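Excerpt of the complex: some chains, original placement.
Labels run A, B and C following the written order; every chain starts at residue 1.
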Amino acid sequence: MSTDTVERAARTPDVPQPYAELGLKPEEYERIREILGRRPTSAELAMYSVMWSEHCSYKSSKVHLRQFGDKAPRTDALLVGIGENAGVVDIGDGWAVTFKVESHNHPSYVEPYQGAATGVGGIVRDVISMGARPVAVMDPLRFGAPEHPDTKRVLPGVVSGIGGYGNSLGLPNIGGEVVFDESYQGNPLVNALCVGVMRHEDIHLASARGVGNLVVLYGAKTGGDGIGGVSVLASETFDEGGPTKRPSVQVGDPFMGKLLIECTLEVLGAGLVEGIQDLGGAGLSCATSELASNGDGGMHVRLEAVPLRDATLTAEEILMSESQERMCAIVSPSKIAQFLAICARWDVTATVIGEVTDTGRLVVDWHGETIVDVPPRTVAHDGPVYERPYARPAWQDDLQADVPDHLARPQTPEALRDTVLRLAGSPNLASRAWVTDQYDRYVRGNTVLAQPADAGVIRVDETTGRGVALATDCNGRYAKLDPYAGAQLAYAEAYRNVATTGAEPLAVTDCLNFGSPEDPDVMWQFSESVRGLADACLELGTPVTGGNVSFYNQTGDVAIHPTPVVGVLGVMPDVARRTPMAMPAQGAVLLLGQTHDEFGGSEWAHVVHGHLGGLPPAVSLRAERALAQVLVAGSRERLLAAAHDVSDGGVAQALVEMVLAGSTGAAVSVPESLDPFVFLLSESTARAVVVVAEECAGAFVALCEQHRVPVTRIGTAGGEELAVAEAYGAPIAWTVDELRATSEATLPALFA
Amino acid sequence: MRIGVVTFPGSLDDVDAARAVRIAGGEPVQLWHGEGELRDVDAVILPGGFSYGDYLRAGAIARFAPVMEPLLAAAAEGLPVLGICNGFQVLTEAHLLPGSMIKNDHRRFVCKDQRLRVENVRTSWTSAYTAGQEIVVPLKNQDGQYVADASTLERLEGEGRVVFRYVAGNPNGSRNDIAGVCNERGNVVGLMPHPEHAVDALTGPGTDGLGFFASVLTGLVAA
Amino acid sequence: MARVVVDVMLKPEILDPQGQAVEGALARLGLAGVASVRQGKRFEIDLAGELDTATRAQLHELAGTLLSNPVIEDYSLRENVEDAS
């Protein structure tokens, strides 16, 4: 096949081109022709199609995501905001932290191990390309029904893939989520978060400046991996394709990933790099056009210089390849020798493939002929933008009207006892140890809290003890009932989790997982969720620093529950004062916050009745803020022996988790004003269970009063069982051993 | 006291091992896999990780690294050497320690706080413990199942060269619950669990691992 | 008593980090002239009885689903192979 050059394209305007197969709409194809003043070459077509895919261009979400900027709270903490590979936050003492969450949903469904592994690899490279050393990962996961055979295929592979890559990179896994719901059948969600640390002066950005500077590609050789993966995997559903039609899958090489981290940090540390970008979705097309577009505007690339793993690749394929473990750096000619020497020391292949120009064009040659000549902005940033129609779904009112009030509630001590135990052993609440035991949480020696914990806590500075806390959350059932409130609830829970450990919430990242944007119902869910999250961030003063959108998570007409996963980062001046969740041997057990009769979307309704309807628990951001202030001050003043946030499964589940973590029981009683079932299982927000030493109780209650946080003494820590003094006429109790056996049996029984 | 910590390109717990040496009062010295010298250290730690990726067999390629040549010679002369996890695997691949590790019997990576019994306190790395003492240190690996043929096992048991044994449940199917062994002289010790992750109660399950580093430092002072 | 051997290799276009690692190590250890190394899996399946047509079909089915992942791997099945070890 002869090369389709720019010159040939100009000569042969009428050659039919497979733009539709590449996922471009006729209008989009026309626009490319307009931009170029001719038909695109096949290489240009490949480049535009992949960069204008939903995954890379955010064409359906952009108009909504703007709110994160427009409504951004005023803060001094944000050093780099939305638009870069990852946001950067000032955490004090000259330290900065970068963190971001991304999805790898579709690839993980096709090939669970490699899909999840390369998801971790991709987000880690985003963080190193900011100049930061990655220090921890997290993995919010969603799967279909636990007993479904496909879940048994997908979950173990995903978990070992996340572990296989993260463990080999030496990154502690400090948290995540494992959620089961039928709505994710066929569309599991594999989101991966990475957090990195650097000094302020080490921040690097993805831009190609300085005419004559060299473009260096380093890392793995380029192969045929995931060609078209970005547009095919992320932009289209693949329910019509059997195994043979499945697109090729990227395979990760974590050892090369580890070399890339060390090598990149060394070249950055030595001041050898003018600009840097990781190669992820859309590979070289993305890296070159973004670097050029963010810099002086021109770049000249000799594509035949790219080291290949497979010599038969065409130019188009090289431009689109998503081979993993590659990076692109802009290096001045005076420093190139040093750069290459460091790469060689790490056994990393590095090749000069081009240079920065001032032509305003991205020009790619292939064996002496020009095959790409485009304005880089039109590829990287000025892609199509859609205002997709959206409308409140017709079924939303009925769903909200189907309130859970008619569901039978336990009314005897025995029934209540059984219900709590059943929930404790249910797949969404049972011990996550079967999953988390497959992740290294110790490596690097700075993990202060990891699962089980409300938030992962990592020490950043060994001298001062300064560190960060991170939590991710989302309850898709809540978001289905009310996507505006659902996004705020996801945020509120992550915010509360971070505060529960004693850290002050500072910044937010998100991964917005939804169905098809072409469905107005889904688009409404999306727009409501973004609006909810932006409003909440504004009110509580934490900016969204970056994130990711994953659309097309649906099978046929059926979309997943809207799942806006929210990650909150908090800072702690000294991690030695973190508040653990384990029940201590003694102390007063207090419930903070107010309990209402709220069961819409609750774990109880889901597990016991398979019911989803009504409204989710009410959001009160003001109450969340007050609660967080108490939890942070309580930690700073060393008043708290333990704390745990109340969410799925209510106070009962919070107590069960504390008791299991501490292998110590507690004796509680139902507050007079509350029904025992409502007290134990309602999912009202802005609540936490805390334990304070008896001698600190007075000071702590005063602290609560100062912040107007309702506080109720509900019992005393200690003993071998979790006991409720009286419920419907009799005491009930569970031994620690019984709770442990129930909680720890579930996941192994399903997946071991 | 200078304690060398070898860094292979895929080493992960080298920073932790160096920190543990420091906390115990020693001076950690970085040794690079590609350099064939030991820089006058008084003891060497081969840390955990995935030395060269370990796709083939854990430690299989690291065994041939330039740094191993002087290390093997010095170990034969009595230099204290501790192999932790991947380091243990490297030592068995180099035939400095008997037996080998295969995939865990449950075939998954496992990370947990593991209880061990110290069976032999006459080695360079265990003199700070008391015989039979139980300690808790993290265990984290995928290929941690210790195997050896029957006669090797018999000899190890007979000579008291099983240094650590898993208690309260065998986490990976290791023969005779073996968690760690030593060479005849007792200067070379290897084990799968990670004492360097148990040197600070804030970041580990406790400080039971400090004894390893205290042992070697005390032994060196005495020598 | 029949022995069936199933070899599973990554498809040629799929990255094989294991093979690459071996390739690098062979070169460092002085073996010249290696063009490429691929690493795969070998399953030795011993059957109690003879290999009949139904079992053969079943084995092919399982080799293509359980023993290999057709998304990234190819298998080949050989019958009545001598003991390799």
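Please note the rule applied: a residue touches a chain if its C-beta (ideal position, glycine included) is under 8 Å from a C-beta of that chain, and two chains touch if they have at least 3 such contacts.
Keep in mind the model is a prediction, meaning the values are calculated, not measured.
S.K.: How is the whole complex made up, in copies of each labelled chain?
M.R.: Listing the labels with their copy numbers over the full complex gives A x1, B x1, C x2.
Following the convention adopted for this analysis, only the chains that are shown with their structure count from here on.
S.K.: With centres defined as the mean C-alpha position, give me the subunit B-subunit C separation in Å.
M.R.: 34
S.K.: So, what's the distance in Å between the C-alpha centres of subunit B and subunit A?
M.R.: Computed from C-alpha means, the inter-chain centre distance equals 36 Å.
S.K.: Which positions in subunit A are in touch with at least two other chains?
M.R.: If we look for residues of subunit A contacting two or more partner chains, we find 253, 255-256, 347.
S.K.: Which parts of subunit C, given as residue numbers and ranges, touch two or more other chains?
M.R.: 17, 21
S.K.: Considering only the defined contacts, which subunit A positions touch subunit B in the complex?
M.R.: Residue positions touching the partner: 160, 163-164, 167-170, 253-256, 258-259, 262, 345-347, 436-448, 459, 462, 575-576, 752.
S.K.: Which residues of subunit C touch subunit B in their complex?
M.R.: So the residues of subunit C in touch with subunit B come to 17-18, 21-22, 25, 28-29, 39.
S.K.: Over in the complex, which subunit B residues touch subunit C? Could you list them?
M.R.: Checking each residue of subunit B against subunit C gives 52-53, 55-56, 60-61, 64.
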